[in-house]
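Everything below concerns the one structure shown next.
Only one protein chain is missing; all other protein chains are in place.
Order of writing sets the labels: A and B. Residues in every chain begin at 1.
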Amino acid sequence: MKNPYIPYPVRISKTLVETEDKQLKSFWLDFINPDDAKGFEYTPGQFAELSVCGFGEVPIGIASSPTEGDTLLFTVNKVGHVTRKLHNMAEGDIMGVRGPLGNSYPLKEMEGKNVVIVAGGFAVTTLRATVTWILHPDNRDKYGKIDFIYGARTPGLLLYEDQWSEWQKRDDIDCHVTIDRAVDGWNGLVGFVPTICEQVAPKPDNAVALICGPPVMIRFTQPVFDKLGWQPEQIVMSLENRMKCGIGICGRCNVGPEYVCKDGPVFTKAQLDKLPAEY
Amino acid sequence: MTDKILSKDQVAAFIDSLKKEYQVFAPTEENGKIIWAEANSADGLLWEFSNTTMSPKDFFFPQSECMARFKNDPKAEGGMIMHPEPELERSRVLMNIRPCDAKAFQLLDRIFIQDEVTNDVYWRDKRDKAILVGLACNNPCPTCFCTSVGCGPHHEAGLDILLVDLGDSLLVKPISDKGKALIDDLPDAKKVDKDKAAQLKKTSEASITSGVTMDNVNKRTVLELFDLPYWDRVSESCLNCGTCTFCCPTCHCFDIQDEVKGTDGRRVRNWDTCMSWLFTVHGTGHNPRPTKKERVRQRFMHKFKYIPEKREGEIGCVGCGRCVQLCPVNIDVREVVNQMNA
Partner (left out) sequence: MENQAVTERIREVAKRLLSDGKVSCVIGFEKGTVPMRERPYFAYTPEEADKLIWTSFCCNNLANFLIRRDLGEAGKIAIVAQGCVSRNIVGLIKENQITREQVFVIGVPSPGMLDRNKIQQMIGANKVITEVMEDGAELVVKGRDLEERIPRKKVMRNNCYTCVQRNPVIVDELIGEETAPTHGGNIDNVAAPWEKLSIDKSWEAFADNYKDCIRCYACRDACPLCYCHVCFVDETMPQWCGKTQDEADVATYHILRAFHCAGRCTDCGACESACPMDIKVRRLTSKIEKDIRRMYDYTPGMDLESIPPMSVFKPDDPQEFIK
């Protein structure tokens, strides 16, 4: 019987400070026992508990896509006890990964539909995984038009430039990357995410929107989609709450009867409308 | 399965036979408190008591439990890798456990063990290695309300054996196969014994007069109950201490902490409480349950709405009344639920 609390040992193979404020750092992790990689079957939208012995665990969305191989990518915001320690860890260090945990984006249900992906700030992580997954040759044909709308305050706060600059060159995805205010050297879009959504004006017909971002972005993006005629069932969001066990027992992450760690983190707007907003 | 009879002067021998294979525990009195302790003989066994101050959940879900250990040395061979703690060595019998507490474990089984991923091996190991010998309540407390939450003073759910105190002897009801195997050698109960037990059950059930009504709670949506103005009032006197959650047989929330001492490191889980501000606060400082109102609401909603929603109507409370007795400001769950239902 598998012990769900014991993390797989992994080694940090690469790190990268992602943002100019140095708050976000990416970690590429390799399983120490290659067999563990087989046990770690995941789908974009899921998360894992990153474990640092002596410090504890922290739930982080998986930013890599299984289509990229066995190496896992996590981008971690430096806020608490565990994440501070993580930011001080280096290539070659040993840590643990426990998961994959939670549900995922409804990739199956999204087949045959147009997909609008809206990301604000560092909430882009699991959406990076999703876009990567969808753009993979094995999967791309299953989906219609893809719009990727991604914003941050400044160019230096945008994550994964290598990826989205590649996506911008492709013709099977419309990539709208924006910053809040114009700065020298930025030739891309300027404006808040909700404004860009208004301009892109994605049509609700036969479409699904995945929206992740800070509460203020969600608050102003929602009315844009409402005005365009989107229904709550078509809008998919991912929640965050404090977690410990990650498997629906320890009790702190629940939103009404739903455990964010187990029943989520992905919910439709229609589901959330019926739940208390305790997130 | 046939009901058996055990005379009280044979209880010592019965415990001796159990001790060959099991560690035996039972409620006893110590320093003016009713507590769980190892029962090496029939001495100290109680036949008349309401219940232990704390629920016996600690046997399966200890307040502090080491889950895994690691060598706290990144340079050492095999350092910084978690290894699970060994399993429980000896199986245990919990003797004279009250039916409400046994029912609570049956509910918790559904929470700790849900599927392949949500499979709490620590809980499971200790549950698999336990026999629950219940003692029916013939004299329930005024704070007992088990009969209104799907349980009862002679309830059998979750037990392996139920004992009914007939005075000089005990009616021994086998409930599970595990339980039956332990009492096969005892003499069969006579009809008069069984009749007496049935009568005691009836009297006992009838003596429980307080309870909760759930019909409207069941009908109302999560949001309707969540938005009741009543929560402001009920939370007003709450101290936000953890008494109700820690004494509760069904509260199961926990925290996980790492600890190191030199090169020894361990990962420990500790009971946690939804009454605590820290319980839900995010690393960013944002707290989805920022005041005691949200935290008090969570506890009652969890037991009486969220768990029933998720578990086919099963209520997350067994009516043991511990929280009613121990709450320092006497927040009475029966009143709260009846207000939710009003």
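Worth pointing out:
Just so we're on the same page, a residue touches a chain if its C-beta (ideal position, glycine included) is under 8 Å from a C-beta of that chain, and two chains touch if they have at least 3 such contacts.
Nothing here was measured: the structure is a model prediction, and the numbers come from that model.
Considering B:S17, B:T203, B:N216 or B:S237, the position touching the chain not shown turns out to be B:S237 (whole complex).
The omitted chain makes contact with just one of the residues B:Q10, B:N139, B:N218 or B:Q339: B:N139. Here one chain is not drawn; of B:L135, B:L225 or B:V324, the residue touching it is B:V324.
Contact between subunit A and the unshown chain involves residues 80-81, 84. Against the chain not shown here, subunit B presents residues 29, 32-34, 46, 48-50, 53-54, 63-64, 139, 141-143, 233, 236-237, 239-243, 245-247, 255, 257, 259, 268, 270-271, 273, 276-278, 324-326, 328-332, 334-335.
The rule we apply is simple: only the chains that are shown with their structure count from here on.
Here the CA centre of subunit A is 39 Å from the CA centre of subunit B. Looking at the complex, you find that subunit B touches subunit A at residues 67-68, 70, 72, 74, 79-84, 111-112, 114, 116-122, 124, 221-223, 226, 252-260, 265, 267, 269, 272, 274, 279-284, 288-289, 294, 298, 301-302, 305-307, 309-310. Listed in rising order, the residues of subunit A touching subunit B in the complex are 1-7, 9, 32, 51-58, 77, 79-80, 83, 93-96, 101, 240-242, 244-245, 247-257, 262, 274-276, 278-279.
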